[in-house]
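Remarks on the structure that follows.
A single protein chain has been removed from this complex, and every other one stays in its place.
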Amino acid sequence: MRTVQSGASLHDATVVLDDRVILRAVNLVVGPGLTLVRGPNGSGKTTLLRALAGLVPLARGDRRASGDPLYIGHRPMLLRGLTARENLEFFVRFRGGDTRGIDGALRAWGVGEDMDRPVERLSAGERRRAALARVDTEKVAVILLDEPFADLDDAGANRLRQTIARLRDDGRAVVIATHAHRELDELAKAQIAIDDGAARAA
Amino acid sequence: MITSYRIALVAGRELRAERRQPDGVVAAVTFIAVLVLLESLVVGPQIAHEADVAAALFWLALAFATILATMRSFDRELEDDALEGLVALPGGRDALFGGKVLSLAIVLLLVAGVGGILSIVLLDLRIALPVHLLVVVLLGVLALPPIVVVDVVLALRLRARAALVPILALPVLVPQLVAATRGTSAALQGDAVGALSWAGLLFAFAVVYTVIGLTIVPAAIE
Partner (left out) sequence: MTETTIPRGNTLPRIRPWLGIAAAASFVVASVMALFWAPTDAVQGNVYRILYVHVPLAWLAYLAFVVVFLASVGWLWTKNPLFDAIAVASAEIGVLFTGLFLVAGSIWAKPTWGVWWTWEPRLVTTAIMFVMYVGYLLLRGLSTDFSRRATRAAVFGIIAVIDVPIVHLSVLWANSLHQLPTVLRAGGAPALDSSMLLTLMVSLGAYTLIYAYLMTSRISLELARQVRLWTT
């Protein structure tokens, strides 16, 4: 059993990018379960997630996380020239994991037939699904998803919702930034509203 | 050690992508071929035939080919934010530099091979010490990528980076280019001691700049 609670947190975090303050003194503790981050475009949702992932330097404050998060951003983050399977294998091997589950995961996400095609030949939806399959192949405690429903059709969206529920039940800390998808509210343990860099519990 | 493993993974990922999308290799190989041809023509085959000149033309062409290949490699990383996927992994930043340098060195060996053979054929070069020549070229190829990778990483999110990278890289590459050119010339002319001395220097450069890159680049990646 985990003795350290899985999660991530930001304390008094301020992020400045391109000489603009994107996040102002954000205090946020994310624990097991689903946390939703909502806000209008340009409010800093993406930067908040990236700050939790450790991808942006903080001008002030600090960030703590148990284990290394899995961050899937706006874009699929898959290397072109590689197939979906090769991309996922790379990620899993880098984390020192077991690559045997990859085929099954890609199939479950509907990329079974195309897993050996270079990703640039996949549709946007397939690329998104292949990227999301990482939540099944990389076993991490903290999962950060930025607008994960983008490019997904109904089947994909359903699959994602089921996966989110499963991860939540599994005790993982899942943070999703989205500006729609109210159906997730009932699954969520906490909701954060962010506007112009300032975050508050909603 | 886990970092070496990860560096190997990054290099493998790069080489695999390059094999399926060889536009980087193709561009670099074509580029060096064109440059060797052009340089020899412009300077005049008799003059280019001289060891010093042939060596200089070759290494200058290879320096530019290195910049080309490195920029192409990172351009691919920027598509779909693939670089971010790597950097977001634990230890991703640390493995990136080593992996890129390793994979680029391998690609550049191929490019150097093509450029070298072409030079030998076009200019009717006489090679007094072929083994020494191979050693110099190998070490020269190892000494070029570290600086170029650092500079491409530094310029990654900047506009006009295609112009900026050569400006940043070439002055810093002067010692490597001098050593490689002199070493190549020595090997062509039969000066074994000279060739090996310059080769030793190239090895030192490769080591020093790789170590500096490994230390300093993780902090600079965005």
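Here are some notes:
Each chain gets a letter, A and B, in the order it is written, and its residues are counted from 1.
Please note the rule applied: a contact is a pair of C-beta atoms (placed from the backbone, for glycine too) under 8 Å apart; a residue touches a chain by one contact, two chains touch by 3 or more.
The model shown is predicted, which means the values in this text are computed figures rather than measured ones.
The chain we do not see here touches A, B in the full complex.
Checked against the hidden chain, the listed residues B:P22, B:G113 or B:G194 yield one contact partner: B:G194.
Checked against the full complex, the one of B:L9, B:L118, B:I147 or B:A206 touching the unshown chain is B:I147. Across B:A65, B:A179 or B:A206, the residue that sits in touch with the chain not pictured is B:A179. Although one chain is not displayed, its contacts with chain A can still be listed: residues 16-19, 54, 57-63.
Summarising the interface, chain B meets the missing chain with residues 147, 150-151, 154-155, 157-161, 164, 167-168, 171-172, 174-175, 178-179, 182, 194, 201, 205, 212, 216-217, 219-220, 222.
To be clear about the criterion, only the chains that are shown with their structure count from here on.
Chain B has its Cα centroid 37 Å from the Cα centroid of chain A. Of all residues in chain B, only 2, 6, 9, 13, 16-21, 76-77, 79-82, 84-85, 87-92, 95 touch chain A in the complex they form.
Those residues of chain A that touch chain B in the complex are listed here as 53-55, 68-71, 73-82, 86, 90-91, 93-96, 118-119, 127.
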